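And then chain A:
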Amino acid sequence: MNGAEIPVSYVIVLTLLLFSIGMLGVLTRKNIIVIFMSVEIMLNSVNLLFVAFSRFWNDLSGEMAVFFVMAIAAAEAAIGLALVISLHRKFHTVDITEIKELKN
Partner candidate 1 sequence: MLTLSILAPIVAVIIIGLLPASKSEKPSKTMMYISMAASLISMAASFIAASGFSSVNPDFQLTEVWFTSVENGINWSFALDGLSLGLYILTAVLFPIGIYYSYVSFETQSAQGEAIRRQKLFYSSLLILETSVLGVFAAQNLIVFYVFWELMLVPMVLLIGIWGGKNKKYATIKFFLYTFGGSVFLIFGIIAILYYQTQSKLSFDLTDNLVMSLSQFPHAVKVYLFWAFIISFLIKIPVFPVHTWLPHAHTEAPTVGSVILAGVLLKMGTYGVVRFSLPFFPLVSQEYADLFMVIGVIGIIYGAWLAWAQTDIKKLVAYSSVSHMGYIVLGMFSGNIIGLTGAYMQMINHGISTGLLFLLVGIIYDRTHTREIDDYGGLAKLSPLYAIIFMIATLSSVGLPGTNGFVGEFLILLGTFLANKTAAVLAVSGVIFGAVYMLHLYKQVFFGEPSEKLLKIKEKISLNMTFKEVLLTVPFIVMIFWLGVKPGLLLDTTDASLKKILNTTVQAELAEKNLLKSVKAANIKTEIKKTEEGL
Partner candidate 2 sequence: MENIREILFFLFAFVMMGASFGVILHKNPVKSALFLVVFFVSLASLYGVLGAEFLAVLQVLVYVGAIMVLFLFVIMLIAVRDENFENIGANKGKTMVVFLLVLAFTMQFAALASVLSSDDKINTKTEYSKTIDSAQNLTIEGNAEVLSFHLFEKYILPFELISIVLLIGVIGAVVIAKKNRRRLE
């Protein structure tokens, strides 16, 4: 009657797994767009944690944070994808290992 009770640790483990999968993607993929997607996975997994703890402590601040993260993520996606286009225009590739501007 008081609804289901989900242990916080479950959410944490889920978040951790999702975060790790995202990280794996970032580290192994070469396509910038897929890397970008992996980053979104990581971002969202953290959002999940925010929500979970927000509910756990019964404090809305966590959800507020998620709200702002989403807003920022929208802006970030716009900028990031614009950068991808600009990069592609310059190097004619989206393979990250081909772009070595950080050296020299």
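Assume a residue touches a chain if its C-beta (ideal position, glycine included) is under 8 Å from a C-beta of that chain, and two chains touch if they have at least 3 such contacts; residues count from 1.
A quick word on the picks: all candidates are chains of the complex that A comes from, given by their letters.
This one's a predicted model, so the numbers in the text were calculated from it and none came from an experiment.
Screening 1 or 2 for touch with chain A: in this complex the touching candidate is 2. Chain A meets candidate 2 in the complex at residues 1-14, 16-18, 20-25, 27-31, 33-34, 36-38, 40-41, 44, 47-48, 51-52, 54-56, 58, 60-61, 63-64, 66-68, 70-79, 81-86, 88-89, 93-95.
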